[in-house]
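All protein chains of the complex are present and in place, except for one that has been dropped.
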Amino acid sequence: VLITMSSDKEEVQVTLEDQKKINLFAKKNGNLNEIETELEEIKKALQNIEDAGDDLLLLEDEDSEAIPYQLGEVFIQHNLEETQGLLEKEKDKYEQRMKQLKEEAGEIESMMKELKVQLYAKFGDNINLEA
Amino acid sequence: KLGPYINMGAVDAQVRLELQKEFDEIQKVQKEIQKSAELQKKLDSQLNQNTVVKDELEFLEPESNVYKLTGPVLVKQDLGEAKGTVSKRIEYISAEIKRQETLVADLEKQLNKHKESVSKIQAKATAVAH
């Protein structure tokens, strides 16, 4: 998001209130970017979990008894059912987090929209708050 | 960095507009070149890593146990399949690298064209100003 102010139009006073709003807008935009980055990572993780699930189905019976599952720095072996259960649990955890992040993002977006309305109302063409 | 070498005040607004347009294009193309350079660096590193893996797989006896970490799961792989997958990755990455190289060569041609335009416009403007 580019926030620019031009000075070659009519003189408009920037009050402390205005500056606070502009700073808040920039900060919220930063938060939004962080959320988007995390959402991207979660998307990748969910894809990996799905791929893992698919790959598991292709395993030979003999290999399905002791499947190493990563826990911190170690791998703990589980059978196919248990492994699939663990994957489901992780998938749920990620989907929960994703929902939470999307809600937060929604709140931030409406706050930013409101700030835009106020700032454009006062400064009009003198300010640019677009991505 | 190209900058105006003439007294802009003495120059036609039209010329100023043309120059600005060319400068904007130059900046745009330079950004694209930069982006491609960064991507190429990443691709080179991936190519390296995959080649290392390919070589390591060659050292293995056919009955060796190979695993691929997908998400949190270590899934057993067939050695032949693993070799195949890695070879394909290497092919794909190499092709991508070539594509980027072609793209950059193209972009640099564009860059030169714009730089020439700027020179022409400036030359014309200086001639007129006198």
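Letters A and B mark the chains as written, and numbering starts fresh at 1 in each.
The working rule: a contact is a pair of C-beta atoms (placed from the backbone, for glycine too) under 8 Å apart; a residue touches a chain by one contact, two chains touch by 3 or more.
Note that contacts and distances are computed from a predicted model.
Asks: Identify the UniProt protein name of the omitted chain, choosing among "Prefoldin subunit 5", "SKP1-like protein", "Small ribosomal subunit protein uS9m" or "Galactose oxidase".
Replies: Its UniProt record gives the name "Prefoldin subunit 5".
Asks: Of the residues listed, B:37, B:60 or B:123, which one is in contact with the missing chain?
Replies: Per the contact definition at the top, the residue touching the missing chain is B:60.
Asks: For a quick check of understanding: of A:16, A:57 or A:74, which residue touches the chain that isn't displayed?
Replies: Answering carefully, the residue with contact to the hidden chain is A:74.
Asks: Which listed residue (B:26, B:43 or B:82) would be found touching the missing chain in the intact complex?
Replies: Touches the omitted chain: B:82.
Asks: On chain A, what residues meet the omitted chain?
Replies: These residues of chain A touch the chain that is not shown: 68, 71-75.
Asks: For review purposes, identify every residue of chain B that touches the missing chain, sorted by number.
Replies: With respect to the unshown chain, the touching residues of chain B are 49-50, 52-53, 56-57, 59-60, 64-70, 74, 77, 82, 86, 89.
The rule is simple: only the chains that are shown with their structure count from here on.
Asks: Touching chain A in the complex: which residues of chain B?
Replies: So the residues of chain B touching chain A come out as 67-76.
Asks: What does chain A use to touch chain B in their complex?
Replies: 45, 48-49, 51-52, 55-56, 59-60, 63, 67-71, 75, 83, 86-87, 90
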